[in-house]
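Dumping the structure here so I can ask a few things about it.
The complex appears here without one of its protein chains, the remainder shown in place.
This part shows chain A:
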Amino acid sequence: MSQPSNLPRWATLWLMPALNLFAALLVSGLVITLIGEDPVECLQLMINGAFGYPEGIGYTLFYTTSFIFTGLAVAAAFHAGLFNIGGEGQMYLAGLGVTLVCLGLDFLPGWVVIPLALLASMMFGAAWAFIPGYLQAKRGSHIVVTTIMFNFIASALMTWLLVDKLIMPGSQTPATRLFAESAWIPMLHELAANLGVELPQTPLNATFFLALISLVVFYLMVWRSRWGYTLRTVGLNEKAARYAGMPVSKVIIVAMCFSGALAGLAAVNELLGSTHRMNLAFTNGIGFVGIAVALMGRNHPFGILLSALLFGALTQGGLDLSFEKPAITHEMIILTQGLIILFCGALENLFQTPLALAFKQMTKR
């Protein structure tokens, strides 16, 4: 993101990601051809599965919602120069916050419980990110290492709680009991039914709007506020920030808490929006996908929206594809995701030099 570029701005923002994506799809297509399927037909099935019918769109946007939150979480830390790999664990712990509120206070009406659960998700997520943030700021423990370790601690803690403490008595599945119905965040098809519009039943819920609002708030906080300016300064050059008298340690800790709180909101989408109970490993890699979403979206809310949509479409379209074509297994979808991450993240600047040359040629003429 901070590499000096001799390309026009629009090319860096649009052309390069598009080329990277195209390259990833091309390689996936090759693999699909190798196993004897038609890549064009597969792509059509995938796009149709993700956007071709109302139910598909609902699922795509449901996944997109979670990916927006974890993507924003990674981006928030990234602007302070921190690589937060702990979104998974922060989201997991945030789920505990949501669960405790919903199980403990379910005698209260929904309009009290839901805001409290939202608040709890952000606080638990932030608290789980605070510790690595503090260790980084005050002790210099590397954030990448500590956040990864905190993912494991989170999963051990939650397994213990779910298997021994929060499990529904008499149940074999490590999951809590259902939350009271008043605490469920309304599904979109329910909201639409109130307006007289019939939508198919999907887990897409009102948290989606919260995700869209978060994108705007994120933009305003990072680019249009004084705090955001400090955040970005620390991220670009910590020494300069310190020299300018900015409280670097504090900025790092607050940035991590901000990041953890955003990751926490993804738990709201999953638990209050969809499953209505907490089960083991409900995070299921969403926190890790957030890293790819942020990288591909260049840590900008608009980019994150688009790349979250892409990964949401891959998840939903991929399922439909493997449904139609048994030869395309779930692993193939993961391969495609991996290739996209590889080309858009690790090989981000693959096409920079050839593109720059091409542009030079064009301007010469």
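Note that a residue touches a chain if its C-beta (ideal position, glycine included) is under 8 Å from a C-beta of that chain, and two chains touch if they have at least 3 such contacts; residues count from 1.
Note that contacts and distances are computed from a predicted model.
Novice: Between "BMP family ABC transporter substrate-binding protein", "FAD-dependent oxidoreductase", "Beta-carotene 15,15'-monooxygenase" or "Carbon-monoxide dehydrogenase large subunit", which matches the UniProt record of the unshown chain?
Specialist: The chain we cannot see is recorded in UniProt as "BMP family ABC transporter substrate-binding protein".
Novice: Considering the complete complex, identify which of A:I35, A:V163 or A:A240 is in touch with the unshown chain.
Specialist: Selected residue, touching the omitted chain: A:V163.
Novice: Specify the residue from the set A:S225, A:N284 or A:N349 that touches the hidden chain.
Specialist: Here the residue in touch with the unshown chain is A:N284.
Novice: For chain A, which residues lie in contact with the unshown chain of the complex?
Specialist: The missing chain touches chain A at positions 59, 62-63, 155-156, 158-160, 163, 167, 172-175, 203, 270, 274-275, 277, 279-282, 284-285, 315, 318-319, 322-323, 326, 329-331, 333.
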